[in-house]
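Note that one protein chain of the assembly has been removed; the remaining protein chains are unaltered in position.
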Amino acid sequence: MPKLYTFLKYFCVILWSCFVIAPFLWAISTSFKDFNSVTGGATYIPWLQFEPTLDGWSVLFKPGSQGGINIIGPYFNSIFVTFTASFISIALGTLAAYALSRYTFKAGFVQNNDITFFFISQRIMPPVVLSIPFFIFLSTIGLLDSLAGLILVYIVLLMPIAVWIMVDFFNRVPKEIDETALIDGCNPFQAFFKVVLPNSIPGMIVAGLFCIIFGWIDFFFAFILTFTNVQLLPVKIVALNSSITPWWSLSAAALVSVAPLIIVAFIVERFLSKGNLTGALK
Amino acid sequence: MNFKHKFVFLLPGLIVLIGILIFPIIFTVRLSLSGWNSYNPGLDFVGIKNYIRLFTDDPRFWESFFRLSFLAITTVFLQYIIGFFLAHVVWKDIKFKRFFRVLFLIPMMTTPVIMTVIWRTFFHESLGPLNDFLSIFGVQPQWLSSPGLAKISIIVVEVWQWTSFMFLLLLAGLLSLPKEPFLAASIDGASPFKKFMYVTFPLMAPISIGAIIIRLIEASKIMDTVFVLTSGGPGTATETSSFYIFIKGLREFQMGYAATMSFTYLIIMIISLTIIAKVLTKVLMKE
Amino acid sequence: MSLNLGNIIFKPTDQYHLNDISLNFEPGKMYTILGRTLSGKTTLLKTIAGLQTPDSGNIQFEGKDFLAIPVWERNVAMVYQQFINYPHLNVKQNIEFPLKQRKMEENLIEKEVSDAIQKVGLKGFESRKIQELSGGQQQRVALARSLAKKAKILLLDEPLVNLDYKLREGLREEFKKLFTGSESSQSIFIYASTDPLEAMQLNGDIIVIDEGKILQTGSSKEVFENPANAKVAEITNDPAMNLNIGRIENNKLILNNNIQFNLPSSLQTMSSDNYLVGIRATDLHLDNNGFDFKVDISEISGSETFLHLHNQDIKCVATIEEVKSYEVDENVKINFDLSKIYLFKESGELLYSPYQK
Partner (left out) sequence: MKLKTFVSTLASVLLIGSQVAYADKWSDQFPHIAATGDIPGMCSYEETSKKDYSGRTLTINTHAIPVMGEPTALHAEQFEKLTGAKVEVTHTPAGDLYSKAMVPFQSGQAPYDIVFGFSNFINDWKRYLAPVPQKYVDQMTDVTASHIAIASWGDTMYQYPVDGDRHYLKYRKDVIDNPEMQAKYKADTGNELRVPQTWKEYAEMATYFNGWDWDGDGEPEYGSAEVMKKDDLMYAAFYSRSAAYSKNPRTPGGFFFDLETMTPLINNPGFVEALTDWVEAVNFVPPGGINFGLGDEINSFGGGQTLFSFSWDDAFVAAMQDDSAIKNQVGAAQLPGADKVWNRETNSWEDGFNQAPFFVWGWAVGVAGKSDNKDMAFDYLCFFANGANHQADIGIGRFGVNPFMEEDFKADVWTAIGWDAQVAQEYVDTLADMEKSTNRVFPLRVPGTFEFNSALATGTAKALAGQLSPQEALDEVAAEWTAILDRVGADNVRDAYAVGVAMEDNEL
């Protein structure tokens, strides 16, 4: 019985691994193809089954006048917007989450849980809905097609995540720690900054990782709210989607866009293994 | 604790959020009462005409909503089961534990709109690898062009992408569980299955509820996948609410009506998520 | 220099957490708040500390309105039941934290901290991380931090309950010494506990609290010998005092048709009526001439065995001074030490105590 269980366990894990890897392997193979290799039917192994070419990859770094999309600038834009918005969201979200975890708020029937739900509910709205209002809002305050405008919108997208994770995190940090700090002569701000904050780094890192992931993969707002000055990576990549879907360059782009986040995956895993995440997530 | 300082903690975030959102939300409500469209842009006032149209004359919206409910619940359920299983397996000793953990995390870090293009080529009925492989068995399923399979394809992609999210939350939850209950169970000689059913699962209930709710919220926005994979087709077989709203709003430019649908959708979602959260709490926390 | 609580009420929900509490604490004395879990002990301590604001009532300390002073300026110290320290700081940093917060001079801090470390016996552990200490050591750090502050009010919320038996005994002795040491003698010590034995051992004034209400205050002897009512009798004994309805009739004390005693002389003045009859578990003993009881559960605790027994509707617990296990439903014969019987009104008030003046 245990042997069978072990076998099943490994079998399932390997099966899932194959499922996870399959599209990536396919993308790697496809990224070295061209029109003819693609339309000739499914092939997998370069040289053996098709003649590999670097066309798909070179498109990513050529200017538009040579049929490329040159993703370098957008790449850094994406990184900048994602990180800045994540940072602000974590800062504001952590403060709010701390208040919601430690203090009691009451205004009529509205209580802590309702406020928390209000934060999280900002993610319920489908992006389509908000795109036009956001467009008009940003154009009114003159931030359309700017990094600052995108960051503003991303804060709305990301702060709910930060609040959600940090409320859970703080609920697991004994409130007696803050109380002790207060008794030891800290006012509530000092208690937070001198005692709670240094012990919340794991939670904030997790919240930060989630924010980065959700910021990085957004397409819709970046698409609607920018024109020429600011281009983010996903928007730029989607611009490859011409009448013919260029399987090769889209595959290469997909691989390039996921690359930095694989580093994030390693960081997450490190935190998990070191146990630093204990209590960092609900 | 109750000090005035609490407002200094809460308000910056709340004010920023409300400050950014107040206009868009009021605007959406106002827009829903207007006939804004491609040839008549502007906030004229048409009363609740749009709402009447939605509730009396648009079965497509409600069909798309029920389809969305089906897809969201199915995918989240699968993600939860698989995510829990995987997290449970790599929680304890297994060879290459860290490798598997990293691997299982990666899918959620891919941009859906780009990754789904890869999936579309993967599912391509005549040029994709999946049917190439299945041709060994002499079958050529119509992954994207038969109403039933198209839904399954969408579910597969959603499960691929977001199981890792569930996996991360549940694994982190497992790793933070106290050890005592497990020791107690071991001393009582509980079988692994019993240990799971009577110790692990109940301890994970609060984490599970949180993870399921947040995933349901995200899954109900499912759109990129549908857009890229099937464009809602064949027919309307894979149209979901947000995709339908997208079509009406940004394709047909019936902005007023799209706002009506959005606002209605938002209300329905808030109510149903509240109910789901309550029911889940009742069911899962009972143990 | 005393601490006075006047009519403190705290009712955050529709239940009272603190119900009209008035107390007076004198410096240099030790007070034990005895009550069951959730009886309001911690709330009371937090109210004194300033972590909680009562709905009404007043607190005076050294003649000043204490409620007007926020917690961080009150100069109190508190040790929790959980081992609460600052996980990101080491032992020494933990202990000096409140002193630095108070902007005390560096060399003074040095001295106070090393004194405190010395007192709690953590010498050599100064640069250890909190997570590297055992539970008992962690609690000593918390204690040292409280001592180093030289707070005028020291609040201890079941500080020993999460430690194992042996550590608990040892630390409790140290507590007594630390609290009665000359330099601390001007502080007010308030110790919350659920354990009557602990309360007796600490030997200070006892405040019995239940459901947010003070039931009795007095010296430990007083409370032990003359519990003001049946509730107090339950709370201040472990196992709780056995309480059963009985009737006095025709010079007999009748518990049920099986268990009847001739009324001892001391009780003969009691009129014929129904009473709550109380007797401590230690005042029941095995006796072959005793009454028949059936065993419900037997639990061994240290060198004693607690027998949960019943005879028809009469239920009681007896402490047996030996270690022996009993089968469920086993028959035992038990007798009562009649000279130790308490009588309460059915509504609870004490009518008769064997120690009555």
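A, B and C label the chains in the order they appear, each numbered from 1.
Note that in this section a residue touches a chain if its C-beta (ideal position, glycine included) is under 8 Å from a C-beta of that chain, and two chains touch if they have at least 3 such contacts.
Given the structure is predicted, the values throughout are model-derived calculations rather than measurements.
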item: Displayed chains contacting the withheld chain; value: A, B
item: Full-complex contact with the absent chain, from B:Ser126, B:Ser191 or B:Thr274; value: B:Ser126
item: Sole residue of A:Ala27, A:Val59, A:Ile183 or A:Ala252 that reaches the chain not shown, by the stated touch rule; value: A:Val59
item: Contact partner of the left-out chain, one of B:Asn2, B:Ser191 or B:Ser231; value: B:Ser231
item: Among B:Leu68, B:Leu144, B:Leu175 or B:Ile245, residue touching the chain not depicted; value: B:Leu144
item: Residues of chain A (touch criterion as defined above) contacting the omitted chain; value: 34-36, 38-41, 55, 59, 63-69, 131-132, 135-136, 139, 144-145, 223-224, 227-228, 231, 236, 238-245
item: Footprint left on chain B by the chain that the document does not show; value: 35-39, 41, 57, 60, 124-127, 131, 140, 142-145, 147, 150, 230-237, 247, 250-255
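Methods note: only the chains that are shown with their structure count from here on.
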item: Rounded Å distance, chain A centre to chain B centre (Cα mean); value: 15
item: Length of the line joining the C-alpha centres of chain B and chain C, rounded to whole Å; value: 52
item: Per-residue overlap in chain C, given as positions that touch at least 2 other chains; value: 51, 70
item: Where chain A touches two or more other chains, by residue; value: 179, 182, 187
item: Chain C to chain A touching residues, read off their complex; value: 46, 49-51, 70-74, 76-78, 80, 82, 84-88, 97-98, 101-102, 142, 145, 149
item: Sites on chain A touched by chain B in the complex; value: 5, 9-10, 12-13, 16-17, 19-23, 26-27, 30, 38-39, 41-42, 44, 92-93, 95-96, 98-100, 102-105, 115, 117, 119-134, 136-137, 140, 152-153, 155-156, 159, 163-164, 168, 172, 175, 178-179, 182, 187-189, 192, 206, 213, 216-217, 219-220, 233-234, 237-238, 241, 245, 247, 250-251, 253-254, 257-258, 261-262, 264-266, 268-269, 272-273, 275, 277-282
item: In the complex with chain A, residue positions of chain B that touch it; value: 1-3, 5-10, 12-14, 16-17, 20-21, 23-25, 27-28, 31, 82, 85-86, 89-90, 94, 98, 100-115, 117-122, 126-129, 131-132, 160, 168-169, 171-173, 175-176, 192, 206-207, 210-211, 214, 217-218, 220-221, 223-224, 241-242, 245-246, 249-250, 255, 258-259, 262-263, 265-266, 269-270, 273-274
